[in-house]
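As you look at this complex, bear in mind that one protein chain is not there, while each of the others sits in place.
Let's turn to chain A:
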Amino acid sequence: MKKTRTFSALRTALTAATAAVLAISLAACSQTGGSTTAGTSASGDQTTFTYARSAAVTSLNLWTEITSNNAFAIDKIFEPLVSFDKDGKIIDWLAKSHKISDDGLTYTFTLRDGLKFSNGKNVTAEDAVFSIEQHQAEKDAALPLTADIASVTAPDEKTVEIKLNSPYTPLLAELANFSNGIVPKDFGGKSEADFFANPVGTGPFVVSKWDKSGDLTFTKNENYWQQGKPGITKLVYKLVEDGTQAVNQLKTGQVDGIEDPALENLDELENGNDTKVETAGSWVTHTFFFNTADEHFSDVHVRRALAYALNRSDVTKAVSFGHADTAKTVLPKAIEYSTQDSIEPVDNDLDKAKEELAQSKYPDGFDAKILLASGNNAYSQAAQLLQSAAAKIGVKLEIESVDIATFRSRFKAFDYQIMINSAQADYPDADSIIDFQADPDGFSKSYWTSYSNPEVTEELKKAQVTPDGDERAALYEKIQQTLADEVPYIPLYSPQIVKAVRKNVTGLEVLPNNSVRFQDVKIG
């Protein structure tokens, strides 16, 4: 009894502590009214769209940036003369029309009428000339124009003329890239650094608040050339690094959309009460790459043996949850000249796999390693499937999983045997992929595979100068067949581009480069 009384003071403390907990819960409960649905706040004619993204916007310089965290903010602010639609088809954008001369040396663009920058100033051909020239002069350009450009001129206020020294067919597609957006001549009198800290463009949105390690808030460009658009007044790029967190925020309405929902979450988001998904075909192919400088994988029979041993559609089924196409060729279907529908790949034939290995330098099998970046479930599943496929023909593969930074340093130093990585087109032309993955003279040495076939190299150079049409199609068909037969890499699957949004969101246009257009978006 006495002991109990001794601690009556402690009991008072206990009561105080309980009160503190209660106070916190009360503060919590008093909040539950409306804050959980903070994402979509529609007061008056103010509509905000909150978009969850996994990385912050760190720079808005359209010439030096390439990573998607920055690129897909830049393309809301700056727009090019031509662009592309949902299917990757090139369309006129700031230009109302364009013309390519028969010799392929002169490109003429006519600007739309009434084009204005977000500060209200008119857009003239001089602005376009300045923009392209600045891009060419930028020595750290991430996506430099590769055409041999002789001159860029403005014959009159509405006309932009690009003259080439030699024909280069991918130019139009390259110009559709966000990095060829139009900026005001001389940055409107500002320094380059000041300009990109507070950029002025023709795009549907203007930067209003920007935390380089956090969120970016856009407001509607009141001078946008598409009349009455955009439909939303505010666009928030909200940094949500964790994928599960983003999915849960979407479910409860804390955000209105997710940029990169994981494939494994799509089923639940597609069938959710409050959520849905929007898709488009993509320019990405997830691929096994062989280091053809490696003693084992320099042997074409070894590579063919592994490709025959593997069943690609099994990989697609295992990792894509119904949101990917099995890749049969290096060019994804959403890129023109892809032979995805007609080609016969080296795939899924165990007998032939054994035959190929018997013809190789290693008829009794060998040991090798698959290098992959950790944290990607799909990649590690694909690697396991290749591992078990290879085991059937006596090739023992070990999976080596390292963090992404280590992974990059390793494969860029050609320090790997097999790796899994994504192959991606930057602009809608076959050359964007073929040149990067099959030209041994390029800095990437055929996507770090060291693959070299002089015939392919010659054909791809020829395709660069051949105008669009049957002849170009035939060249790319031949290249794709050779690459499929010699297997410097095994294209596995092309995932759909998928965005998850709240059910009340309409008008989101999903693009094959993984970006989206917000100008037609409406909420509710």
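Assorted remarks:
Operating definition for what follows: a residue touches a chain if its C-beta (ideal position, glycine included) is under 8 Å from a C-beta of that chain, and two chains touch if they have at least 3 such contacts; residues count from 1.
Following the convention adopted for this analysis, contacts and distances are computed from a predicted model.
One chain of the complex is hidden; its UniProt record names it "Peptide ABC transporter permease", one of "FMN reductase (NADPH)", "Peptide ABC transporter permease", "NADH-quinone oxidoreductase subunit J" or "Spore germination protein". Contact with the chain that does not appear here is found for just one residue of A:S101, A:Q226, A:T244 or A:N377, A:T244.
Considering the complete assembly, chain A touches the hidden chain via residues 3-7, 9-11, 13-14, 17-18, 20-21, 24-25, 27-32, 35-36, 38, 55-56, 58-59, 66-67, 139-140, 142, 211-214, 238-242, 244-246, 248-249, 251-252, 254, 402-406, 408-410, 412, 421, 424, 426, 436, 443-444.
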